[in-house]
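Only one protein chain is missing from this complex, and each of the others stays in its spot.
And now, chain A:
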């Protein structure tokens, strides 16, 4: 090895050590853990190798509840947030005055602490013995019956979780779509206007196809992000998500690892790997579907 090579490796050394220790080794190790049966954390011993951990996790009612919650969250929030972001960024790019102001405001949720602002949502939706909460006040104003969204029925809790998740993910989507819209060549619009094309037609025939790669990107990252939902739920319902019936898959992993129900890294590993098999499958399906559509 010549002197230059040595120097290069020296520059890379800190990164290599850190990445190896905290990224590559754990990635391999998590598979090892998931197959070690009856792993004892205190003595670091295990009794056999097999699929028991996976079977245990798949039969755990808490895990099944977590899977159900996660899927509902994904199916609701991804289309809603992407559609809403498309609507808002289209509106945003059609105005001139106040545009910067709106953009700044819309980005605020990105830079806030999810856990902290979640408490505000909890206060807004919660019904206590002192007060019905602001949201219930609005519901009553329209003649509805007040509901406790935080400790009440499951669908109400799910609604708050979806609402908060959409609120949190919107800044990123609006930002990406606004810059995608700005990068469409204005000549297309000019040509369409000369031809007297209607606004709706311009939108569906020019704008949408031009930004579709970015939409695909947003849908895929949106799916991945929503499958990993966790801290939003903690912010609204507290750390004991199993008791609230609002756990997510990632929440289940962490609960297995640590906390009152923790101490089972093997179960946690098995659950984490199941999660990523699901995410990988959905991402592949997404890619296949979109590629097929583009070809047609």
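To be clear about the criterion, a contact is a pair of C-beta atoms (placed from the backbone, for glycine too) under 8 Å apart; a residue touches a chain by one contact, two chains touch by 3 or more; residues count from 1.
Everything below uses one rule, namely that contacts and distances are computed from a predicted model.
Student: The complex has one chain missing from view, so what does its UniProt entry call it, picking from "AMP-dependent synthetase and ligase", "Peptide/nickel transport system ATP-binding protein", "Spore germination protein KC" or "Carbohydrate ABC transporter permease"?
Tutor: Matching the unshown chain against "AMP-dependent synthetase and ligase", "Peptide/nickel transport system ATP-binding protein", "Spore germination protein KC" or "Carbohydrate ABC transporter permease" yields "Carbohydrate ABC transporter permease".
Student: Which of A:38, A:51 or A:115 sits in contact with the chain that's absent?
Tutor: Considering the complete complex, A:115 is the one touching the chain left out.
Student: Thinking of the whole complex, not just what is shown, which of A:155, A:204 or A:258 touches the missing chain?
Tutor: The missing chain is touched by A:258.
Student: Under the stated touch rule, tell me which residues of chain A contact the chain that is not displayed.
Tutor: For chain A, the residues touching the absent chain are 1, 4-5, 7-9, 11-12, 14-15, 18-19, 21-27, 29-30, 33, 41, 84, 87-88, 91-92, 94-95, 98, 102-117, 119-121, 123-124, 128, 130-134, 137, 167-170, 172, 175-176, 179, 199, 221, 225, 228, 230-231, 234, 238-239, 250, 253-254, 257-258, 265, 268-269, 272-273, 275-276, 279.
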